[in-house]
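Left out: one protein chain. Kept in place: all the others.
Chain nomenclature is as follows: A, B and C, assigned in order of appearance, with residue numbering initiated at 1 for each chain independently.
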Amino acid sequence: MDIRILLLILVPLGTAFLIPFIDLINAKLRRFFVLLGILLESYLIISIIINNFQQLKNGEFFLQYYLGGWHPPLGITLAMDALSLVFAVITALSLFLIVIYSIGYIGHHEGKYYVLYFLIAAASMGAILTADMFNIYVFIEMLTITSGALIGFKRTQEASAAAIKYLIYNVLAGLLFFLGVLIIYFNLGTLNMADISQNFASLESGIQLFISAIFLTAILIKMGIFPFLFWLPKSYDTAPSPVTAVLSGVLSKVYIYIFIRIFWTVIGFETLEALNLNVLLLDLALLSSFFGHVFALQSNNIKRLLGYSSIGHIGMITAVIMLNTEAGFYGGLLHIISHMFMKAGLFVACGYLLQYTRSHAYRDFKGVGIRNRSVFIAFIALLLSMIGMPPLLGFASKWYVLMAFLEARSYFGAFIVIFGSLTAVIYYLRYIAKGFEEVKLTEDDLKEEIYSRPLLSVLYREKIVSFITYAYTAIIVGFGLGFRFFDLPLRMSIESLMNVERYIELVLGG
Amino acid sequence: MNKLMKKIMISVVLTGVAFALYQNFSLMPEYQGLNEGLSNYIIKSGLNDTGSLNLITAVLYDYRAFDSLGESTVIFGAVSGIVLILSRKMLPVSSKGLSFIVKRALGIMTPFIALFGFYVITHGHLTPGGGFQGGVILAAISIIFSIVYGSAFDYRRYSPQTKTLFETGGALTFLGLGLAGILMEGAFLQNLGFLTAETGTLISAGSIPYINIGVGFKVGAGLAIIFYSMIQKTFEEDF
Amino acid sequence: MAVLEIILVIFLVFSALMAVYFDEELISIIFLSIFSLVLTALYLLHKAADVALAEAVIGAGLNTAIFMSAISQIRHGDSD
């Protein structure tokens, strides 16, 4: 019973509930309050790490909380092992950086924006920490609704259309998830993840296949893997930059976490292997990665391009995790971390760079680099990291992914990694070149452009926005030099991931 | 031609999906209730554990109360999103509403509808119903008012600020009862033992009725806000 | 009991079919509301009182009101 892991969910939730009150009292206090909430959240994470550092080192780290005092399998249990800790830390760090960025970026409807933002924070923390299947469903729906509303934040035709598409796909996925949870309940009579995991092997193989297929469909839609990727680029394009950074930096990683939890801890990889689903999934993920990079090549819009490249990277991560080897997990988890920082950083930088352009299209990218030289250099550094240039974090993670594929003799996978890097060189260089193209603008042209753009993209505090971009670049460069820093947490989380029996024992017995 | 091909292809896919689903569902063994596990325990000792006659309420607000907190948070998020997307500064100036007779009749009926709503909320642990259902009934009063009296009537009496206050108040009640559970009993959302009275009376079942009241206000105010945000634009055009 | 259930199920499928079949949104919504009411009766037959109450107030009451208020402000045909 460690109350801090409960507070990790309750602090953002309480902040979201209190913001309308603060608005009624004095709207100027809101920003202070938002900062207080996110700082408290970071403090909780840091104190969990510091207090349990010794256990973390010995591989014994495990915290849990029984909600309502009901011990499992009766009530809902929150559980945190090393894998959840890694995801919680990177999620909290991303949320922290993006909140500060939002303070500089969002100038309209701030109250509702922060309410939805903190609900996303609470829901992603909840989805990471909970050890109960139905609770995951509730948090997934929370993520869907809040992020769907935020995609429509700009209130233009494209934004509404993208949000509708996003919501329809994701509500469908949520419905399938609900069906899957209920079928598990009808067969096993429990909702606790550890309890299900213990008894799942005793089911008939037909029902095992059915449940796996339903969860697979639901989660593949959520992650944007090949047959169901069509909602993703549009919603990435039309959402405001901080929201896109949350979507690609936090949400997709939370869904990958849920994917790992369900298919390793709950259903079990042996079951997947017995049903021959793992080969299918591996090929599907690689195909998705291939298509993502190919679509990115023909895209003429920087944010949509980054969305397609996200599809490529998430497909690659899923594929390398599906290898189910230690090297595969190491590369996959490292690439999750690095992709989280790189993509969020790129979207954050885009929010700054595209403030003076009419649209996100390629032709409007002209001269962007000359006008904001230092931020554009940071942007280029992030792009090079995406490609995989040696001193940066992207190189380290891609190297491990490549090694994992070669070790497992999955040459198609290795080909996809290299293919992704090569195409990325082509499509990013185009934009870098365009950014440095000279543009002759008179004062009047500039004025006209400023007045023609939608009001919401006006930056109020440019300094904060550019500072966060530099912070992301610093993270990429710093951790790229010292990527050994992630060695201990990754080893711990792989150990806790592979050792399912220990998880079951700790959740049910502790 | 292209459209016809698309239609045929999708029909084939739909039939395939339907057939696959049917095959898989027929694999499911007939459900006979479970002799062990969650439901068996709840049916056997749910009444003793929680003091709530209605076992569904016991599951919703005691065993799995955290889910209900998440669920009301979903409504909270939906309300925030809808208000964000549809926020317009235009005050809805109304049509005149329906005829005098309807207005009088509604005037007589309204207290009874409200009473029924409060009954459903407060008797959640004794009879079918609870915070969610009762909250929707309370929101329905607001909706009926806007239809019968014209939309400005309800809007002037209960401003959006009041509704927001009710909504966040309800949510914070839920959260506060959960925190009280930590302080008094030792776990978040644990049933408050000192509130328990004789089973079957109105003030029994620990904190369940109070959570119900909080959820009822939250849901009622939230859904009323959703409805009012959605009808606003019509009046903008009437000007 | 069984006869009542079969009649209700036939009504249920019929109203769902009609809700999908008609192109006019208003008629669809009315059939959706009827669908919810029939579903409420079926829930009662299956001894799920709480769910029946929820379906009655949310499905037949609130959803209809929200759908109606949505279609009341949707313009057709004039794209600008």
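The rule is short, and it goes like this: contacts are C-beta pairs under 8 Å (C-beta built on N, C-alpha and C of every residue); 3 or more make two chains touch, one makes a residue touch a chain.
Operating definition for what follows: contacts and distances are computed from a predicted model.
**Student:** With one chain of the assembly withheld, which option in "Formate hydrogenlyase subunit 4", "Ferredoxin oxidoreductase", "Probable glycine dehydrogenase (decarboxylating) subunit 2" or "Multicomponent Na+:H+ antiporter subunit C" matches that chain's UniProt protein name?
**Tutor:** "Multicomponent Na+:H+ antiporter subunit C"
**Student:** Out of all the chains shown, which come into contact with the hidden one?
**Tutor:** The undisplayed chain, in the complete complex, is in contact with A, B, C.
**Student:** Which listed residue (A:F178, A:F269, A:F291 or A:Y362) would be found touching the missing chain in the intact complex?
**Tutor:** A:F178
**Student:** Touching the hidden chain in the complete assembly: which of B:I42, B:I121, B:A140 or B:L175 does that?
**Tutor:** Considering all chains, including the one not shown, the answer is B:I42.
**Student:** At which residues does chain A meet the chain that is not included here?
**Tutor:** That gives, for chain A, the contact residues 134, 138, 141, 144-145, 148-149, 152, 155-158, 160-161, 163-164, 167-168, 171-172, 174-175, 178-179, 181-182, 185-186, 191.
**Student:** Provide the residue numbers of chain B that touch the chain removed from this figure.
**Tutor:** Counting only chain B, the missing chain is touched by 7, 10, 14, 17-18, 21-22, 25-26, 28, 31-34, 38-39, 42-43, 46-47, 53-56, 58-60, 64, 67-68, 71, 74-75, 77-78, 81-82, 85-86, 127-128, 132, 199-200, 219, 226, 229-230, 233.
**Student:** Tell me, which residues in chain C touch the chain that this view leaves out?
**Tutor:** For chain C, the residues touching the absent chain are 9, 12-13, 16-17, 19-20, 23, 25, 28-29, 32, 35-36, 39, 42-43, 46-51, 54-55, 58-59, 62-63, 66-67, 70-71, 73-80.
Methods note: only the chains that are shown with their structure count from here on.
**Student:** How many Å are there between the centre of chain A and the centre of chain B, using C-alpha atoms for each centre?
**Tutor:** It comes to 30 Å between the two C-alpha centres.
**Student:** Rounded to a whole Å, what is the gap between the Cα centroids of chain A and chain C?
**Tutor:** Their C-alpha centroids are separated by 37 Å.
**Student:** Residues of chain A touching chain B in their complex?
**Tutor:** Residues in contact with chain B: 1, 3, 6, 10, 13-14, 16-18, 20-21, 24, 65-70, 73-76, 109, 112-113, 115-116, 119, 122-123, 126, 134-135, 138-139, 141-142, 145-146, 148-150, 152-153, 155, 160, 183, 185-191, 204, 206-207, 209-210, 213.
**Student:** Mind listing the chain C positions that touch chain B in their complex?
**Tutor:** On the chain C side, the touching residues are 49-50, 52-54, 57-58, 61-62, 65-66, 69-70, 72-73.
**Student:** In their shared complex, at which residues does chain B touch chain A?
**Tutor:** Those residues of chain B that touch chain A are 24, 27-29, 31, 34, 36-41, 62-67, 69-71, 73-74, 76-78, 80-85, 87, 161, 164-165, 167-168, 171-172, 175, 178, 181-182, 185-191.
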